[in-house]
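Shown here: the complex without one of its protein chains, the others still in place.
Let's turn to chain A:
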Amino acid sequence: MTNTSSSPPSQSSFNIHRFANPRTFLRFASKIQSWVTISAIIFLVIGVIWGLCFSPADWQQGDSVRIMYIHVPMAILASGGYFALAACALCSLIWKHPLADLAAGEIGPIGAVITALCLITGSLWGKPMWGTWWVWDARLTSVLVLFFLYLGHITLLHAFDNQQKGYKAAAILALVGVFDLPIIKFSVNWWHTLHQPSTFSIIHAPAMSLSMIWPLIFCFMGFALGFIALVCMQLRAAILERQVRHFLLNE
């Protein structure tokens, strides 16, 4: 049935598909960029100072518990970033949208750095607490697999002469790798691990003092907004680089 209405569709209503247009995305991203970056810095400064100077030390772990304020946000963002990467891969495979390919290509390296930081800070926390830098424990190993998935995605993107083939292969790997996310989340429940079980749960009260939870929330908000700001900045650069290539080829 054809739409016979003469009035154009409402522009004021929120439509997520508008942002799939690179020009609209560029306008939107350049508008929010500075606000997201400034908010990230404010959250991070408050969270880190609160966590390092004013939150209490743990009665068992002492001051090394303060590594939590960077390790936990990194761990959540490593999985969250991969989920975003897989969502972009899905959009790329179903709708073949070039912005989804570009977004996946920019999330990959940032996610890999975040996952590497999660592993490094975890190792630096593990050494004084467990007496070892590394154990082949289910949680640690599944996060290491996530890191390799990120690296695999980056490698596949650049492995083909035909860029479209690279995008497709990387998107398939990203979707296959999603199966690692529930393994990371539930590994501490499914297997006996040296890594502690989840402190936060939907049905139980958090097993942590409020004086530690608040700086952790501030740090998480700061790192999450910083992640969004970085992805926006890289994606804007990638879109503009594509425009530059287009101009140069048409000359």
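As a working rule, a contact is a pair of C-beta atoms (placed from the backbone, for glycine too) under 8 Å apart; a residue touches a chain by one contact, two chains touch by 3 or more; residues count from 1.
FYI, contacts and distances are computed from a predicted model.
Novice: Given the choices "Polyamine-transporting ATPase", "Urea ABC transporter ATP-binding protein UrtD", "Molybdopterin-dependent oxidoreductase" or "Heme exporter protein D", state the protein name listed in UniProt for the chain not shown.
Specialist: UniProt lists the chain that is not shown as "Heme exporter protein D".
Novice: Out of A:L90, A:L124 or A:I183, which residue would touch the omitted chain in the full complex?
Specialist: Of all options in A:L90, A:L124 or A:I183, contact with the hidden chain holds for A:L124.
Novice: Under the stated touch rule, tell me which residues of chain A contact the chain that is not displayed.
Specialist: Per the touch rule, chain A residues meeting the hidden chain are 48, 52, 62-64, 66-67, 70-71, 74, 110, 113, 116-117, 120-121, 124-125, 127-128, 226, 230, 233-234, 236-237, 240-241, 243-244, 247-248.
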